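Shown below is the structure under consideration.
Yeah, one chain of the complex is gone here, protein chain that is, but the others are all in their spots.
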Amino acid sequence: MMVKVTIDGIEVEVEPGTSILNAARKIGGDAVPPAMCYYSKLPGTGGKCRTCLVEVAAGSAADPRPMPKLVASCSTPVQDGMVVNNKTSERVHNNRGGVVEFLLANHPLDCPICDQAGECHLQDLGYEHGSAKTRYEEERRTFDPIDIGNKIKLHMNRCILCYRCVFVANQLTENRVHGVLHRGEHAEISTFIEQAVENDFSGNMIDVCPVGALTDRTFRFKSRVWFLKPMEAERSCTKCCGKAVVWMFGNDIYRVTARKDKYGEVEDIDGKTAWLCNDCRFEHKSANDWNIAGPRVINRHSVISQGKYATSMEKPVKRIG
Amino acid sequence: MKNRRLLLEHVDVPGIDGIDVYVKQGGYASLEKALKKMSPEDVVEEVKKSGLRGRGGAGFPTGMKWSFLAKPEGVPRYLVCNADESEPGTFKDRYLMEKIPHLLIEGMILSSFALGANQSYIYIRGEFMYVLNILEKAIAEAYAKGYLGKNILGSGYDLDLVVTPGGGAYICGEETALLESLEGKRGNPRIKPPFPAVKGLWGCPTVVNNVESIAAVVPIVRDGGDAYAAIGIGRSTGTKLISACGNLARPGVYEIDLGLSVEEFIYGDDYCRGIANGKQLKACVPGGSSVPILPHFLVTKTATGEDRLMTYESLAEGGFASGSMLGSGGFIVFDEDQCIVRNTWNFARFYAHESCGQCSPCREGTGWMEKVLSRIEHGQGHMHDIDLLADINKKIEGNTICPLGDAAAWPVAAAIHHFREEFEWHIKHPSEAQTRNYGLIQQPVVA
Partner (left out) sequence: MSHTSQPVFDPNEVVVFSDSVIQQMNEVVKKFPQDKEKSALIRILHIAQAEYGWLSVLVMNKIAEFLKIQSIEVYEVATFYTMFHLQPVGKHVLEVCRTGPCMLVGSDQLIEHMENKLNIKVGETTSDGMFTLKTAECLGGCGYGPLLQCRNKYHEHLSIEKVDALIEQYRNGEIQ
């Protein structure tokens, strides 16, 4: 038995137990709420960032009363006959704007020197829902950037505490050595004592990070992402599926990432999430290492999808650090 | 005694914390009655009839909460007592557990029997380690007398009871954060649904009840639900422990019949005996720090001039415009010399300190409010800060994973609503505000 739900006036049929967010993704387009912490490939994620709040105008056919509060669409299951407003709700727009303001309150806004710029979900969200002027006059909390191993940089200042990287460590690796420490506004992603996050799949923490909190040290300050050409590539690997996107300038591979869908999530290939191992990600930066199939279309509404790749640039930006 | 009717009836009897004296005063009679003459369903029925509402603050009917408990075959069910009393102004559960621990234990056995739980836990805040020791001693006595363990009083019913401490976190009073903590984790509230009645402790159906709610099951079983419901007014039945504090002549824990007038509670000889040091009442937070503050002219009377009563309904009369809530019964009284701005900042600091940090509106919003209020209190506020605070409030309220967001937002919203002039005065007179208090606000003249 499928259940029917209406989101922004568009009806869709989904399996019982589906979340409002995933029902909206089935519709696509403007009906889809943004999600900063939910990650469909990592069970247990979601509910925390509150950017996906929506208005439930009717709970179900059986009980059509509206829900009094906005609900997190990622973690609220649909009911048959539910009516949801996302883009069409002024209340959602206002409150989502409030959430974005909260996420940006302590954010350093250091996009000019952040490797995530151009593919940052917070940038997209700020562009769509933020206001040009901040009302936050207080001192921002700061942390020193640290290396968690020789491949990953942690900029806690930029972190929005989505917990996705913790779920990666729990679900893809044997030993979790990092987590969320302290609490409230002092909560931070940390290893507590200086130690490296090192295991075959730790690099996926970079791919799931919605902001520039976890970045690839082997790509650090090498280029803005929009100057690079993303190419679908494959190599034979014993640890992972070996299916990746290599980001090239001329014949050089600047970085390797997993293949992501339009929600920024690692794609499923042959029924399995195509997580990448650290060997493929960090150790194979020569075009000879890969079979390059052809350009990868990055289907996201951020700056890199606007056709401004490095076609007219002669050189990549100079390394500054 | 007027202020010691059901729960605290024997609290002053010497040795009542020991099982022999407790039994001598009629203790464990309810348990004998339930196990020998009643079925679990009968106990649930009496609790439903009693109209008992959750005494932790939310006021949700206990019997109804019990009836939501899922009962799948072959899966254990748990009863967890919430003894994480941490809401500023609230110290009633500690008093009850310290003075008369067997009342809670008897209530736990009765309630566990009603719910079909064979393993129950009391989660107590870590700071109350000395109370935990009292409870463990009492539990050992109850085992020795056969009130706990296998085949209790020959009924065939088995129950084990364990007390376990927290480590210092207000948020663990939220029932799902409490369960996380009981599982040995950070006290991050869970995303709901699922609710604990379906998936609670270790993924099993669980009921979480406040200490006072569980203790109230003892007189309910003894006298019957109807007798309990006969006390009080309307949907506010039975007695309620009120912990009174702040600038009162006689602060402390009182057991009142719901329906007592606020006037009598503050000024009556059997209760708080008025404001300390002969001063005047400035304001009151009647149900723990998270409920809206009331200015003096709305404490004993509602906006329409009715007598304000100690009931869930009467204290809420007027909504957020002119009412508050009974909440946990943490009754905080402010005299004429107290500064509302400083107190609002103090509460905001509390909530910012206690936010778990999981969801962004609470993590960022409580910290932001605290900083703005700190500036205002310390003479660096701007006029636009007042509206900013009101707006941050609206963006937190209702948008968080758990009620801590609302709990942090309401006191600030209410303080600005009722005492806006005092905030403005603080901002306009930054240095004066450091040395003297604004004073009482005037009752607005209604045309």
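The chains carry the letters A and B, assigned in the order they are written, with residues numbered from 1 in each.
Everything below uses one rule, namely that contacts are C-beta pairs under 8 Å (C-beta built on N, C-alpha and C of every residue); 3 or more make two chains touch, one makes a residue touch a chain.
Please read all numbers here as calculations on a predicted model, not as lab measurements.
**Student:** What shown chains does the left-out chain touch?
**Tutor:** Within the full complex, the chain left out of view touches A, B.
**Student:** Which of B:38, B:135 or B:169 touches the chain that is not shown?
**Tutor:** Answer from the full complex: B:169 touches the omitted chain.
**Student:** Tell me which of B:342, B:394 or B:417 is the one touching the absent chain.
**Tutor:** Residue touching the absent chain, from the options given: B:342.
**Student:** Which residue from A:183, A:243 or A:281 sits in contact with the chain not drawn here?
**Tutor:** A:183
**Student:** Of the listed residues B:7, B:31, B:152 or B:245, which contacts the missing chain in the full complex?
**Tutor:** Missing-chain contact among the listed residues: B:245.
**Student:** Given that one chain is not shown, which residue among B:50, B:289 or B:360 touches it?
**Tutor:** Checking each option in B:50, B:289 or B:360, the one touching the absent chain turns out to be B:289.
**Student:** With the missing chain put back, one of B:3, B:50, B:86 or B:324 would touch it. Which one?
**Tutor:** B:86
**Student:** In terms of residues, what is the contact footprint of the unshown chain on chain B?
**Tutor:** Listed in rising order, the touching residues are 85-91, 94, 119, 125-130, 133, 162, 164-170, 181-187, 202, 243-247, 251-253, 289, 330, 332, 334-335, 338, 342-343, 346-347, 350, 353-354, 356.
**Student:** List every residue of chain A that touches the chain not included in the displayed model.
**Tutor:** 141-144, 175-183, 186, 188, 190-193
Rule of thumb we're sticking to: only the chains that are shown with their structure count from here on.
**Student:** Can you check how far apart chain A and chain B are, centre to centre, with Cα atoms defining each centre and the answer in Å?
**Tutor:** The answer is 40 Å.
**Student:** Could you pull out which chain A residues touch chain B in their complex?
**Tutor:** By the definition above, chain A touches chain B via 46-50, 53, 68-70, 72, 75-77, 95, 98-99, 101-103, 105-106, 135-136, 138, 160-161, 163, 180, 182-187.
**Student:** Give the list of chain B residues in touch with chain A in this complex.
**Tutor:** 169, 186, 191, 193, 352-361, 363-368, 371-372, 388, 394-395, 398-401
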